[in-house]
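One structure is given below, represented as structure tokens, and several questions about it will come after.
Of the protein chains in this complex, one is absent; all others appear in place.
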Amino acid sequence: MRIGNFYTRYWFSAEAGAIWSDGATLQGWLDVEATLAEAQADLGLIPASAALRIRACARAELLDIEAIEKQIGYAQHPFVPLLKAFCAVCGEEAGRYVHWGATTQNIFDTAQALQLRATTALLRRDLEAIRSKLGELARAHVDTVQAGRTHGQHALPITFGFKAASWKDELDRHVDRLDHVAGSAFVARFGGAVGSYAAMAGRGHDVERRVAEKLLLSAPHVGGRNDFDRQAELLTLFGLIVSSVERIATDLLFLQRSEIGEISEHHYEGRYGSSTMAQKRNPTGAQKVLGLCRIARARVPLVLEMMVREDEGDSVATNVNDYTTPEYCVLAVSATSGLAALLQSIRIDVGAMARNVALTGGLISAESVMMSLAEFLGRDHAHEVVYQAARAVAEEGIDFQTALLRHEQVREVALKLDLPRLIDPANYVGDARSIVERVAGAEQQTDNPRRRLA
Amino acid sequence: MRIGNFYTRYWFSAEAGAIWSDGATLQGWLDVEATLAEAQADLGLIPASAALRIRACARAELLDIEAIEKQIGYAQHPFVPLLKAFCAVCGEEAGRYVHWGATTQNIFDTAQALQLRATTALLRRDLEAIRSKLGELARAHVDTVQAGRTHGQHALPITFGFKAASWKDELDRHVDRLDHVAGSAFVARFGGAVGSYAAMAGRGHDVERRVAEKLLLSAPHVGGRNDFDRQAELLTLFGLIVSSVERIATDLLFLQRSEIGEISEHHYEGRYGSSTMAQKRNPTGAQKVLGLCRIARARVPLVLEMMVREDEGDSVATNVNDYTTPEYCVLAVSATSGLAALLQSIRIDVGAMARNVALTGGLISAESVMMSLAEFLGRDHAHEVVYQAARAVAEEGIDFQTALLRHEQVREVALKLDLPRLIDPANYVGDARSIVERVAGAEQQTDNPRRRLA
Amino acid sequence: MRIGNFYTRYWFSAEAGAIWSDGATLQGWLDVEATLAEAQADLGLIPASAALRIRACARAELLDIEAIEKQIGYAQHPFVPLLKAFCAVCGEEAGRYVHWGATTQNIFDTAQALQLRATTALLRRDLEAIRSKLGELARAHVDTVQAGRTHGQHALPITFGFKAASWKDELDRHVDRLDHVAGSAFVARFGGAVGSYAAMAGRGHDVERRVAEKLLLSAPHVGGRNDFDRQAELLTLFGLIVSSVERIATDLLFLQRSEIGEISEHHYEGRYGSSTMAQKRNPTGAQKVLGLCRIARARVPLVLEMMVREDEGDSVATNVNDYTTPEYCVLAVSATSGLAALLQSIRIDVGAMARNVALTGGLISAESVMMSLAEFLGRDHAHEVVYQAARAVAEEGIDFQTALLRHEQVREVALKLDLPRLIDPANYVGDARSIVERVAGAEQQTDNPRRRLA
Partner (left out) sequence: MRIGNFYTRYWFSAEAGAIWSDGATLQGWLDVEATLAEAQADLGLIPASAALRIRACARAELLDIEAIEKQIGYAQHPFVPLLKAFCAVCGEEAGRYVHWGATTQNIFDTAQALQLRATTALLRRDLEAIRSKLGELARAHVDTVQAGRTHGQHALPITFGFKAASWKDELDRHVDRLDHVAGSAFVARFGGAVGSYAAMAGRGHDVERRVAEKLLLSAPHVGGRNDFDRQAELLTLFGLIVSSVERIATDLLFLQRSEIGEISEHHYEGRYGSSTMAQKRNPTGAQKVLGLCRIARARVPLVLEMMVREDEGDSVATNVNDYTTPEYCVLAVSATSGLAALLQSIRIDVGAMARNVALTGGLISAESVMMSLAEFLGRDHAHEVVYQAARAVAEEGIDFQTALLRHEQVREVALKLDLPRLIDPANYVGDARSIVERVAGAEQQTDNPRRRLA
């Protein structure tokens, strides 16, 4: 698994790539074989000396991976040639006990559980970095007024701190989810060919639990190889996380638009936006993340499809897994680590935020006026009055306050309302401050999940 | 939402359809408006008399849904016409306080949380029915030997009880997941236009919690309307469940194949398989479930895409939600209830299972022979001997035992091996019995989750 | 098929809904049965009198569709109950010859071909309306300078006419594609149960061709019912068209952004943007189209999956088709007709376009300067000079021309360059005018395809 090519490779997490590299995968299989032998020796199924020897020989560098790649093509089996080579390395005596009572898929599934666990750790670490940065931004910009937008139109004023806290809040939940799922997603599997432990003389379940203990994995109720729900749960969670990353990066892209300019990526000397437009300062970091997210999300249907397996084993599904899961894991980590890097790189333009929030001449605070009017007119009637005033602003180009004062009901209560105060966006950011405190306050240490619904 | 048409409607769960019907949706919105008013009255934001009146008027039958449908088209807004009509019903005094400080999306999101909860309850009930039936089948067929198959080829013998237990085990985990997710997925939302509670005079979070208490929902940290991760987590879990249903139904389809015949659906008089082939006994039940599963699964990418929302509100995403979530929920429940019904309908043909497991003349027990030989020859060498014997059976058409005895190493130990015993499938079902006990034993009451990894 | 619910129904094309309604579907089946009988009578397979009677009775209103819906549920067959009812209507004599030699799927496939053809006609008509409007916009705004944007950043100036022509050009190709695919996508199928025409006494292929002639359909080489490539080709083309619609609507949404304001939808009195924000003028039309496009696109994987059918017939796939194809067709037409309506509704703000293109103080014409400098310095060197000047503008806030003149090489040739002319966006729209002429010139009549690559 060497993902990408010469002009896309910098998009991808090298750390995630290392987890799923050819060498690491091969070593993972050998580690699982060795641990199986040790567990079986512990339980007296095979000689202890064999287990020792198998462990000692379980080193990828003792095998010729290129030769094995060729033999796999000929054998049309992903493991038998490697197994034969490994037995040869172990020698006559110990080689007799290699892969005892196991089937290929047991080795693959158990080794993949370890790779999934390592991938999960990277993802979690990236989420922590993102949350930490978002918390910082939220606190720093607790009072930075910004246009809140819905459906692409100015809605109400918010603060940038509120926005950052909203993003963090979503990611907080994902960390909780990761921690919860991690408690059961990683399983050792030694049920053999069809999951019945038939080749382990009645000791299969014990062997499986012993291996699980050694590798800090869980042990299943059933040794089958055709349920994929645990992995699928984890991988769809990756999809949820990637979608949250995509949501944040979408905003980070928009806020860099030429006409918006509220944030920008760091455009150091030597960074280029175009081979022909020398002025271009492209939001490459955000776009990189967005592309990765789309590509990653497109794997989720395959994750579900992989759960649908015929009978007791189905290598259509496991083939799809062999290709898809490594690629998808690298994509997911690349997306989250890309967002972490992007957040480190951005610069906030408080002036642009102020400029934009003022753009509509107070219309962004229409609700503020409406709710105050509602005390006198009722909510529905107040809404209608402000609706007409806003139409006049749009159609006739007049000032919002002027338009409001055309209405007799407004004039009647105008003194009590203090329209200029109501229209000032800074006065209508609601509970933005307390939300920042709640989500990103100093006591909200990251890496401290289980804070659901205080 | 009236799903399907005149020739597909029987596929769909009427109960799920009722949850998402026009009438129920409209009533749900009114209920939420009334609860909001009550919460606000409790906190002194609006008069108690107004809340009483709003509750009394919150009855769908008081509104002309057809007229509202037309007005919605003209207003190009899904709620304003209804709100105006509802205010009119409430009358001048109470109408002033309807929808106080809220935005449309608050009402929609909170009402949908209630519908999602009701949907989840149906799904869970169906899963219980399926698990109960599978447990029964597992116990009844704890000793019914059947061919275990991998990659479409006979692999090892299993029992049908083991197969049923394996299915149940996967669904057990889904019930745990449903219960876990249900603890946080259903949220009341009253943050108003952009989630800052700006229109509730500093009491928004309290209002929200009060509504949540009344409706037995959770309350969020942030009042935003643009995070969809909770719903998406639940809906992707539906996708996982549907995929497990699809896995089981795939087997139930295959096992009905003319050449397999190990199970069959109940073909009562008046059930037809074809308009031209009078003999046809089609596995319509299984195919119906499989079609529903595929259709349902295809919604999962939209679920993830719905999480990606711009700014503080994005009605592209909420439009997709308005259409997709009701449809998807009905599809998911229809798939699970379809499987529950299918399992009630099937008949097991033990004779066919016995006939099929004998089909390969003992080759299905090749591993049994291999593992016994391995005691003498080592595993790898034993595998090679049996591989050669199996090739001879396939190429020359000779008997497995004869083929084995061609090998001197086999002949040397043949007396110790008792080949006929090793080759008898009934002697090589591994831990099938204890697995059935573990997963579906009498003490494994259904509706009693949290049994993970004993 | 009554798509949507009370608050979403106005999104959907009523015309497309009518094509796929219960009544129209049932009538379509009866029409096909009657045409089959006529073709068989023509060829002497059944009595002419029977065919006459069958045609006369082939009226949906003679059948009790609600009763049939119930019977279908009991029979678990989508057609047999209807067939029995229809035979009864035809009476003893003619009823004997109804559905002669056919299977259910033949009727369904042939009737669906007619519905697909009618859907295609609607889509094509909508595309014509869109192209016509885009041509009009292109000609009207042939000189309206606008910011060209790439990666969300100002790139080069364009004209709005150029943009409209670019959209039209893409849709022109889709009309060509529709016309090409329509030549072979609509097929009559009368191969019977497995496609071998076994029940038509050697005349099946003739019957099929006769039916095809009568219905203006094509006739296949093979009578099978398990190839779906023709339908899938058409339906994926719908997906391509919908994606183009989505591309255009995405721009139409962005250009309405508060900060951009280059276009706006018609916000008539009584149109509402929000139940709480009275000022809101939401781009509901564009968002409606975008939501429909996303929902529609999500069906394409099912279209491909429907092609994968087991053996000679597979009702998992046809079930998916029975549900998906009608829904998808209505969605696709709703998206295109939604875009047609949206384009009628928008207003262009030429002033906003002028304001935006001036936003970067000439940096949008950086390439213009670079290419002129390139005559003297070489392209690569010129790019570097302008890159440094643009950095100075961004970092130091100085004027572009000033920044350029800091470079000695620029000063040396400045007199020859006429920087103010180079920097004026109106002077750097390239071939925008001739492109408009080529794609949307007066002689480019719409509804006149086959203009590929002049």
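Labels for the chains are A, B and C, by order of writing; each one numbers its residues from 1.
Keep this in mind: contacts are C-beta pairs under 8 Å (C-beta built on N, C-alpha and C of every residue); 3 or more make two chains touch, one makes a residue touch a chain.
As the structure is a computational prediction, the values presented were derived from the model and not from experiment.
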- Option touching the unshown chain, where B:Ala111, B:Ala164 or B:Leu253 are the choices: B:Leu253
- Query: Among B:Thr25, B:Thr360 or B:Gln401, which residue is in touch with the absent chain?
  - Reply: B:Thr360
- Item | Footprint left on chain B by the chain that the document does not show | 147, 149-156, 253-254, 256-260, 267, 269, 272-284, 287, 301, 356, 359-360, 363-364, 366-367, 370, 383-387, 389-391, 393-394
- Note on the structure: Logged for chain C, residues touching the omitted partner chain are 83-84, 87, 92, 95-101, 148-152, 155-156, 158, 162-163, 165-166, 169-170, 173-174, 177, 180, 184, 191-202, 204-205, 218-224, 226-227, 229-230, 232-233, 236-237, 239-240, 242-244, 246-247, 250-251, 254, 293, 297-298, 300-301, 304-305, 307-315, 367-368, 371, 374, 377-381, 428-432, 434-435, 438-439, 452-454
- Task: State which residues belonging to chain A touch the missing partner chain.
- Result: 1-2, 4-11, 22, 25-26, 65-66, 68-69, 72-80, 82-83, 99, 101-104, 192-193, 199, 253, 270-277, 282, 284-285, 287-288, 290-292, 294-295, 298-299, 301-302, 305, 315-317, 319-320, 322-324, 326
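Methods note: only the chains that are shown with their structure count from here on.
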- Query: What is the distance in Å between the mean C-alpha positions of chain B and chain C?
  - Reply: 33
- Note on the structure: Taking each chain's centre as the mean of its CA atoms, chain A sits from chain B at a distance in Å of 24
- Query: Can you list the chain B residues in contact with two or more other chains?
  - Reply: 83, 99, 101, 192-193, 199, 298, 301, 305, 315
